[in-house]
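This report refers to the structure that appears directly beneath it.
With one protein chain removed, the remaining protein chains of the complex are shown where they sit.
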Amino acid sequence: MNTDSSPETPTPDLEHYRVTGYSPGGNAVSRILWYYVNALIFNSALFPIYGLKRALLRWFGAQIGKGVVIKPDVNIKYPWRLKVGDFSWIGEGVHIDNLANVAIGANACLSQDAYLLTGNHDYSSTKFTLITGEIVLEDGAWVGARSIVCPGRTMRRNAILTAGSVLTRDAEANGIYAGNPAVLVRQRSIRPLG
Amino acid sequence: MNTDSSPETPTPDLEHYRVTGYSPGGNAVSRILWYYVNALIFNSALFPIYGLKRALLRWFGAQIGKGVVIKPDVNIKYPWRLKVGDFSWIGEGVHIDNLANVAIGANACLSQDAYLLTGNHDYSSTKFTLITGEIVLEDGAWVGARSIVCPGRTMRRNAILTAGSVLTRDAEANGIYAGNPAVLVRQRSIRPLG
Partner (left out) sequence: MNTDSSPETPTPDLEHYRVTGYSPGGNAVSRILWYYVNALIFNSALFPIYGLKRALLRWFGAQIGKGVVIKPDVNIKYPWRLKVGDFSWIGEGVHIDNLANVAIGANACLSQDAYLLTGNHDYSSTKFTLITGEIVLEDGAWVGARSIVCPGRTMRRNAILTAGSVLTRDAEANGIYAGNPAVLVRQRSIRPLG
């Protein structure tokens, strides 16, 4: 490992940064259209109409289940990389930064300001190469308010990430994760009859 | 405790989610009106006029003291559940998500992007029942930038929550809390004459 911290250490060369081996999907027209639909209708509080938002997401290629709730001020990068199961909730201020696919199961909950982050960079390369990682949130998972799910992470069935926490590893089924980085702090149990 | 993580574990049933035993207060008209006043005037940077905001909050039922400062991009859920004492500051980007009452004393400071969170869910029930908890910030309390106060928590007189921290327990008078979850790291002393 190079621990040389002298000024001679190279920095990333962002002048020559290029995105290679990655495609945003969609096409140029749909990307521009979505950019403004997202800015004006989703990432806004003026149109709190779930049905309209579900229809728009589907029209742009997202797979959106029945009864999905989409609160105000939501920011979604690419709908064609988004799948949300029946009756899941996307809370106020949620940011789904899905350069890579994000698959959310049914009855999942993303609370206010939750951030799903799929992009990273190779910090050991002067090319600062873009690295993307898909996120999977299985049925019943709950991403707490202001928490962050890091690129490539999976939250298994019913896993919980508590408010303000940062998930840097996968979350096992029924596990409750807290902290930065989040660690398993307890198990979730769900009473079958209520 | 059920630690069964097999696919057979039930998930919350959000299809049949109902809010029971909770009322948002106000009435349907005031809730809709406030929704847009909040979106257009409070959660915006275009009208940086403290007096106007204090007047609007009072008109919608909030108890707002003298000289309260309300910076741009503030998001307040229900003004009729808000009480703010004299000369307190509500910083830029603050989110007071007061499903339940939030009582802020005098000379308190909520720094930029501070989040007061009053809503939770019973994650051990398939009903995912809404649980709300009131927040109390006593005189002189300081909620740091980008920090989170969790539902039901009290910060006693002059307590401090540092930037980016998450308060999951009550904060004692003059205590300085940091981290996620925040822990008591030092005592605050205030010189009487300056």
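Which chain is which? They are A and B, in the order written, and residues in each are numbered from 1.
Note that a contact is a pair of C-beta atoms (placed from the backbone, for glycine too) under 8 Å apart; a residue touches a chain by one contact, two chains touch by 3 or more.
Keep in mind that this is a model prediction, so the values were computed, not measured.
In the complete complex, the residue from B:75, B:120 or B:158 that touches the missing chain is B:158. Among B:11, B:107, B:129 or B:154, the one in contact with the hidden chain is B:107. Touching the chain that is not shown, out of B:98, B:154 or B:180: B:180 (per the contact rule at the top). Even with one chain removed from view, subunit B keeps its contact list with that chain: residues 45-46, 48, 66-67, 72, 86-89, 93, 106-107, 109, 112-113, 139-140, 142, 145-146, 156-158, 160, 163-165, 172-176, 178-180, 187-194. Interface residues of subunit A with the unshown chain, by the touch rule above, are 1-7, 9-15, 17, 35-36, 38-39, 43, 95, 97, 115, 117, 121, 123-128, 148, 150, 166, 180-181.
Here is the rule we go by: only the chains that are shown with their structure count from here on.
Fitting subunit A to subunit B on Cα positions gives a rotation angle of 120°, stated in steps of 5.
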